[in-house]
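Sharing a structure below in structure tokens format, with a few things to ask.
Certain chains of the assembly are absent from this excerpt, and the rest are unmoved.
By letter and in written order, the chains are A and B; residue numbering begins at 1 in each of them.
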């Protein structure tokens, strides 16, 4: 087990930063890479992403708060300043002569939720629990970042021929960062892209060579506006935005299932009204729609807007929509799946290799996968099993650190193999 | 027009304080009374109310903020300190020999809403617009306080025989203060109680001798708890608190109308969920129910809880209820209505007298009215017309200050008459 990588992972775990707030994280990875790998290029923040394609960026007050918090840790001021306004992430490049350009995408953001302080929770017991009350690495992106660094280190000292680019992507949890990296110039010459995720209910020692079943996703916000009135004196003068919202929620979940594949809808956040004695004038739904294909997601999006629009009309309210973050569906190419499966089968510590599995959720790595595939390249999303006590996104999620080495070894091995195959 | 009363009303208008935060208001009224009326007793804050019966008291942080704001105006520190923790309001007593004890109830709190800065809005044009961004005297309680002071002054120099008690009641807007005054010792010996409200869509020069139609009201909060799940990966594992809440809202408004009289229900504030991609685990409804009688309000309360409980169960959620503020219904006694009508008909500036009208809303003056009536006394709620450009509770509400004198004259006249009738 690489002690350096474990130590890096634990440090990141202690300071989780949610989407577009990865100020400490970006600076810390930059520092780690500079001290350990002889990179040819390191693009940071606005140089790593196409800033105008960022989705779901928080407001300035929120960004400023996390920025100041990162500064207080004493990170490199020059790097930090370059990240201002929520332009986070890195692209690290290693050039090793003629050969294919291989990409590896790892995501680095945390989640806005508290972490367990139960002594049975290893990060709590061993002193690397989150220092931020409302943030936690509850999805293993701390391990992903460590794997990214480890792969660069291992490839740097290997016989790899070609170019390796590691994309340390921000804002995956809000499907907000993938598009900005897929639109950057760095992706354009990538011939083969690997992406990685730990866990997903696979135990330590198990590798899934190619993960599919990414649901296309879109976030959608609806703001209802009616008219307030005194709830006791003149209920008939109101146009009730909460009643409209409730009718919308009831019927959103009732959008017909589609025979072409999985569809999803969720009214994830709702709110409305101002006081018990006032007919509510305003209400809001933050919803998401998903589909097994982008077409199915569009079907749900169309139906959801139609439902919401008519629920508003029923209660004589207006409604305005804002489209939020989104990600398409994607599939892993068989060529790469075969390589990963073969390499994994020969890797120490790997006891079981599954060729394929379904994710069942969404991921904006699909933006990068599709960009590479549309350019004629191939892409593959690799699962690295890890025993995790709690489920993903729960307060007791944790990774078995042994899986960090498995990830580094399988991905490095696959990258070398790709380089040999393509040369 | 009494310039002193107008000046007092404008000063209070400039510093509106919502329920239980009437720190400046209480101190200012106390100072005004001390400088202008030779009172026999002045009970302030915890001496004026039964603190344990306060309803809908805000949290300590909120109270502290308004407390400090009041202190910054330089009010009497001794009085201010006595109000700590949100114990506001006053009872002023004038004893003038043998005779009945007559009560007058005026309320003094503002509303948590911004005031218009339109130059056509008189307070804006004449420089006494609210100094607090999120508070406004949008219901005329500033004028009520001035009327209370004016009546004390006028009765003090009249031939009145008996005892006059003026109840400057806090927290009417949240139906939170009436009970605490009704439970205080001061109400016990009141033989006849008058309460007053300006406006209510009656123009300047019109008096309503007896207002009825107070709806009994109760606030009710329901907290739904389900179980979160990944909305894309495992929607079937969730127990959706927002779906439960929406089903409850849809069916709350559908509680059957009642043949015995008016009933009301409103889901005034709702919220739920944490993120677009998480099946919502928590949701909340802050509702109110009303009835033309207390029995009808209880009918609505029972039905509302039943509806909410089953909506929760339908979506496999738990629900917990908190009962908030409330007020009963009440009626004005004919004996006092006759007196007020007769006095009003002889009062300068009064052009029209209506014997009765319906309020159509709720008011916690009903707690005091009922307390007096249950002790064998009589009670009457008097409407003093005032031209008001905007509706009650809107950003452009204002009073025609001429109506302050009408209120003082009619109420003082009625109080004198009561004293003569009862002696």
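The criterion applied here is as follows: contacts are C-beta pairs under 8 Å (C-beta built on N, C-alpha and C of every residue); 3 or more make two chains touch, one makes a residue touch a chain.
All of these numbers come straight from a predicted model, not from anything done at the bench.
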Exercise for review: Given the 2 placed subunits, let me have the overall number of copies in this structure's complex.
Suggested key: 4
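Heads up, the rule we're going with is that only the chains that are shown with their structure count from here on.
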Review point. How many degrees of rotation bring the Cα atoms of chain A onto the matching Cα atoms of chain B, given to the nearest 5?
Key: 180
Revision key, fill the gap. Between the Cα centroids of chain A and chain B the separation in whole angstrom comes to 51
Practice item. Give every residue of chain B touching chain A within the complex, in rising order. Key: 215, 217, 219, 230-235, 240, 242-243, 245-247, 249-250, 253, 264, 266-280, 283, 286-288, 290, 324, 359-362, 392-393
